[in-house]
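Excluded from the complex is one protein chain; the other protein chains are retained at their positions.
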Amino acid sequence: MRILSLASPSPWARALNRFTRNNAAVFGVVLLVPLLVCVLSYPLWLGHLPNDIDLAAMNAGPGGAHLFGTDGVGRDILARTLEGGRISLLVAVASVALSTTIGFLVGALAAFGGRWADAATMRAVDLAMTLPPVIFLLVLASIFGSGICSTVLVIALLSWPVLSRMIRARLMELREREFVMASRGMGAGTWHLLFRHGLPNSVDVLVVYAALQIAAAILLEAGLSFLGLGVPPPAASWGNMLNAARSTVVLEQYPWQWLFPGAALVLAVLAINFIGDGLRDAFDPRSDLN
Amino acid sequence: MKFDKTVKAFAIVAALLGATTLASSAQDVSAISGGFDVGPGGFQGNFNPLAATSGFTWLSNYLEPLVIYDAKLESIVGALASSYTVSPDQLTYTFNLADAAWHDGEAFTSADVKFTLGLAQNDKTGSVFAARLGSIAAIDTPDDKTVVITLSAPSAGFLDALTKVMQLPEHALTSVPAEELAKSAWWSTTPIGTGPFKFVKYETDQYVELAANPDYRLGKPAVDQLINRYFENPAAAISALRAGEIQFTYVDSNDVATFAGDAAFQVIEGQSYVTNYIGFNNELDLWKDVRVRQAIMHAINRDAIIESLYGGAARPANCGYVSEQLVPEGINPYGYDPEKARQLLAEAGWDQINGDKPITILTYYGTPLAANVLAAIQAMLAEVGVNIVPRVVDTPAYNAIVYADPLKPEEFPLVYAGLQNGPEPSNINIGLNEAQIPPAGSNFLHVRTPELTAALDAAMAELDPAARNGKYAEVCRVMNETLPWGTMWVASRYGVASSSLTDFVWTPAPAGGPFAAHPEAWKISK
Partner (left out) sequence: MFRYVSRRLLIGLGMLVALTVLTFILLQLTPGDPIDAYVDPNVSMSQAELDALRARLGLDRALPMQYLAWLGQAIQGNLGYSLQRQSEPVLGLIVARLGPTLLLMGTGLAVAIVVGISAGIISAVRSNTAADYSLSVVALLGISSPAFLTALLGLYVFSVRLKWLPSGGMLTPAASFSVADLVQHLILPAVLLSIGHAAMIMRYMRSSLLEVLNQDYVRTARAKGVREFWVITKHAVRNALLPVVTLIGSTIGLAIGGAIFIESVFNWPGMGLLLVNAVEVRDYPVIMAATLVVGAFVIVVNILTDLTYLVIDPRIKVS
């Protein structure tokens, strides 16, 4: 009971409290952390490397030397699933970092730049959202080629418009608040306003967006690789391992080659979605009422 | 309330499903359906034979050329020309035409042949044959059933080019201006040919339907309908084949395993006539020393790749050809010998030339098989100290890179590609002859080997058919020695047909052929 404490907990502490009491969010963490540990540490304890081919042991089923079986050139599926986790997560995190930055800056430009900047920026955002994602995706992938950097770029360019809208709304709301007007009155410049006041007060939007967008980016990378764009083999990514399932032989006779990366992908995305939801509820003070 | 609605919905769906099973069991016409345009030999949605770079298997069901390859792709036999003779100096070709009628009843005459060849030579019509038929000097039609074609210079590939020129009716097309021909709706709505089947309709992007032509010169077809279904990719076609919705399709080689041993299907295997090779970009100093190229050949265990990844369905190529009559005795088999490869690389000073810096190998092959093959090659080359990095792009990007003007050779130091090497052996000239460096030809690797160019020129100029094989064998020997390419193998391609089909003929010909499949003889049993 907190009746006698004189200092009330900070908003961060309250958010953390709400998060830890959210069963689903905790479950997500419990699911994700071991996965992350395995993915990051596998060279220390797994004997196989993800790119070691072994033509004598092609398409072997799970068990024995290869816990998850082998693929079409004899590479260990467990090693590739873990390596694929690294690459898929890397692509997702990098693209989210990039799209968050772009989205924040564009939203800030719209909110603080004046009426013309606002109108022009929002029209540009509308344009980006009207362009059919299929075309944008395919054309960008053709231009940048396939590869980790290109995939990061493509995913980032597809995701930033949504964030810029939310940031713009939040910053415009903040602009009217008294402490901002006071700062301006004291001569604060735009950059100062943005990074000293705007950014900290948008963190909840940013964090929730980032968490959910990481999940979306993992799925988007899988989709890109399924279409043959995205991360190219022989590098392993969950998406391009699932691409193998396009062949009927693999789909039916060697299910371990796509079931394991598929399950890993679904689990990771599920866990991240749980965590993202938990973060959203944690930052929303009204969720205490539910 | 919601429960009631759900129950009702289920009931309706169940009733509909029941009704459809009853409806689909009634079939009074015999029809053969297939994915005839699936795979590399097909060209879905193209109905204009003048603009066709492939898809001839399907087109030859309702259109016919003057001459055609036999089903084994070994010799050229007559189709609409019942016989033909070639003058000793190889400049005059005389064709005697068969008794045939167009699908609208009009007779097929030499005027149609002259008209068709005129269209094919005119690039305003969008014809892709204009250059290949450029050696035609004159076309004479002494009577309705004879055509005499005079060439300005002997051309080894002339008959091969003629097999792809589908004859078109003068009376139907003469009124269409040449520039409008490519855009005409005639091709996909009411085309007229002389073949065993008549065009009925084209459902946009779905399927094409043909009906039997009872007046066909070789007899009425055994089945009433032929249907060509379009598929997004071979996997969708395979699903349809397994579900019994079609009776034939092209199948990727690693999907053949699902049908092997299944009595309900027959697997058809044929040579692809495409040599897969690792191409060395001659504009870069990396590959100047022949020892480096030899080392690469020795470092790759081709037999292991063929055995495990191709399932044995490929023949190792030590030059551009694999057919026995074109491969001389005693050429270097470049057996798998990584120790020798390292030795050769050391002798050539590979560490100074490149060391283990990554080298891009560009390819347009995007299938899982190709990805596995490249992964295997990459691992094998890494063993001897050559570090390659596969880069897969789609066909237009590939063509844009290798034919770029100005050329950037550092973007494609190596390529993994294929070139058609048959059934007409002169087909590889365009990729290896120094005179065929772009824009004149397709020698985008800028191969400049005088010995090879001389051998190719000699073979193309050889007039005596008996001596030609010997000349091409010489080409093979030179290729094997000078290694302009690291030739890998010639793979087999496959089709799978339902066992309910009898007398069904298909071969995985490059570009779809055409070849004498005799579709009028195909039968389907229930």
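Letters A and B mark the chains as written, and numbering starts fresh at 1 in each.
Operating definition for what follows: contacts are C-beta pairs under 8 Å (C-beta built on N, C-alpha and C of every residue); 3 or more make two chains touch, one makes a residue touch a chain.
This structure is a prediction, so every number in the text was calculated from the model and none was measured.
Check B:A161, B:L326 or B:A417 against the missing chain and you find that the one touching it is B:A417. From the options B:L80, B:L168, B:A240 or B:V327, the residue with contact to the unseen chain in the full assembly is B:A240. Looking at chain A, the residues touching the absent chain are 24, 123, 126-127, 130-136, 138-140, 142-143, 215, 219, 222-223, 226-227, 242, 245-246, 248, 251-252, 258, 262, 265-266, 269-270, 273-274, 286, 289-290.
On the side of chain B, touch with the chain left out of the figure occurs at residues 2, 13, 16-17, 19-20, 23-24, 31, 33, 40, 45-48, 51, 53-54, 123-124, 126, 128, 130-131, 182-188, 203-207, 209, 225, 227, 229, 231-233, 236, 239-240, 242-243, 245, 274, 364, 393-401, 403, 417-420, 427, 430-431, 436, 438-442, 510-511.
Following the convention adopted for this analysis, only the chains that are shown with their structure count from here on.
Chain contact summary for the complex, chain B toward chain A: residues 233, 235, 238-239, 242, 252, 254-255, 257-258, 304-305, 307-309, 366, 368-369, 371-372, 374-376, 378-379, 390-394, 397. On the side of chain A, the complex with chain B involves touching residues 51-53, 55-56, 58, 72-73, 75, 142, 145-146, 228, 232-234, 243-244, 246-250, 252-253.
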